[in-house]
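Excluded from the complex is one protein chain; the other protein chains are retained at their positions.
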Amino acid sequence: MSTSRRSFLKWVAGAGIAVAVPKSVQAHDHFEGYADSYGVLHDASLCIGCRSCEAACHEVNDLPAPEKPFDDKSVLNTIRRTDDTNYTVVNKYKEGPPPKNGVFRKQQCNHCKEPACASACFVGAFTKSPEGAVVYDESVCVGCRYCLIACPFNVPTYTYDDALTPKVMKCTMCLPRVKEGKLPGCVEACPMEALTFGKREDLITIAKERMRKHPDRYINHIYGENEVGGTNWLYISEEPFEELGMRTDLGITPAPELTSGALAMVPVIIGMWPVLLGGIYVINRRKDIIAKKEKEDAVAEMKAVTTAEGEEKVKKAKEQALKQQGFAVKREVKKALEEAAKAKDENQNGEEAK
Amino acid sequence: MSDMIYTLQDFMTHTKGVVYILAVSYLIGFTAFWCFLFRRDKKED
Partner (left out) sequence: MSDQAVKKSLFTPFNIIAALIILGGIPIAIMRFTQGLGAVTNLDHTNPWGIWIGFDLLTGVALAAGGYVTAAAVELFGMKKFHAAVRPAILTGFLGYSLVVFALLFDVGRPWRLPYPFMVNQGVTSIMFEVGACVGLYLTVLFLEFSPAALEWLGLKKIRKVVVRLTILLTVFGVVLSTLHQSSLGAMYLIVPSKLHPLWYSSYLPVFFFVSSIAAGLSMVIFESTMSHRNFHDKMDAHHIEASRHVTFGFGRAAALVLAGYFAVKVFGLALGNHWDLLFTGYGFWYQLELIGFVAFPCFLYALGVRDKNAKIIKFAAFWTVLGIVLNRLNISFFCFNYHLPASERYTPHWMEIGISLFVITIGLVVYKFIVTKMPILHQHPDYPEEH
């Protein structure tokens, strides 16, 4: 999978910076994502909580069998989240009349168009593939778990009990199967067609069509159309999304935008701090040098004046001169210094001219 | 495909990467430039 990891160095290595500059498909740094990427539409109003998708997911991904079998309905009595033994879970959020006997929703990675996990990972272990899946590459993961922090949907999990090869676990949208032209395991297994696989754009059309046909049945919102910049896994529902354990306060800002400002400050600091700090240093050093010279000259002057007098007196005078550093003396010294500097400059200039 | 950028994430991967390289070269360059600028002064001190 490492070949699919996006790395700027590879672009650069390809042909040198100047030639290999990739072009943005959209003007003004606005990105629409991969146009033909796939996604899944989950129609929660059709979901009956049979957990066939969970079972299928375990099978296609070779995940260990859970303690309680998938047809054990008692599992649905508690709300679960994805953990390090699975990629997806179905929860029952409300009791309801037969035949469904409740309101259910399946959860897994939403395959964000601008994934927070990818933005956060400092080793670039996540890649948004052109097919729409956000895939994780275990071979580089350091295990900092910043991706778990960053994901607004609390999707990735970590195998904390693995001492030597702990890793992140997350739904892959069955990318290997999709590449073979097959359906994701969970979609294929769903007996109610509560999951629909297809091009993301088509899925949005389908969702809108269903809403148009049954305006009284659906909440008028496609969850994932714009949430955190849009996700490839979409949801429609007959119950308000908050009641399905989904956050409706996430906003539409894609994750990379949250940090781009701070990242943009980095080069500014690198560029300007040395200039500022260097400048301050130079100013202070100048001051020190001048102060030192003034002191020396003042002492020398005093010495010259008092050579005739006794040793005792000289010492005292010196001390006093040091303490007072009379304004007049200072000014004189400064003048002399400046003149000397000028003369020196002129000398130098003269020499250079020669 | 690989020389087209479709997502903000990939755009940032590219631009921030280039900027990091430039920033490091700048730090080295600035140090050299500083020495060039102040070498005369030092000799005078």
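Here the chain labels run A and B in written order, and each chain numbers its own residues starting at 1.
Basically, a residue touches a chain if its C-beta (ideal position, glycine included) is under 8 Å from a C-beta of that chain, and two chains touch if they have at least 3 such contacts.
This one's a predicted model, so the numbers in the text were calculated from it and none came from an experiment.
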Query raised in the report: Which listed residue, A:Ala55, A:Cys109 or A:Cys141, touches the chain dropped from view?
Result: A:Cys141
Query raised in the report: Which listed residue (A:Ala55, A:Ala116 or A:Ile236) would be found touching the missing chain in the intact complex?
Result: A:Ala116
Report summary line: Across the whole complex, the chain not displayed is touched by chain B residues 9, 12-13, 16-17, 20, 27, 31
Query raised in the report: Which parts of chain A are in contact with the chain that was left out?
Result: 5, 7-9, 81-84, 116, 118-125, 140-146, 148-150, 152, 154, 156-167, 247, 249-251, 253, 255-256, 258-259, 261-263, 265-266, 269-270, 273-274, 277-278, 280-281, 284-285, 287-288
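Note that only the chains that are shown with their structure count from here on.
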Query raised in the report: In the complex formed with chain A, which residues of chain B make contact?
Result: 1-14, 16-19, 21-23, 26-27, 30, 34, 38, 45
**Report entry** Interfacial residue positions of chain A with respect to chain B in the complex
**Finding:** 6-9, 11-12, 14, 17, 20, 22-25, 29, 31-35, 113-115, 118-119, 124, 128, 130, 229, 254, 256-257, 260, 263, 266-267, 270-271, 274, 278, 282, 289
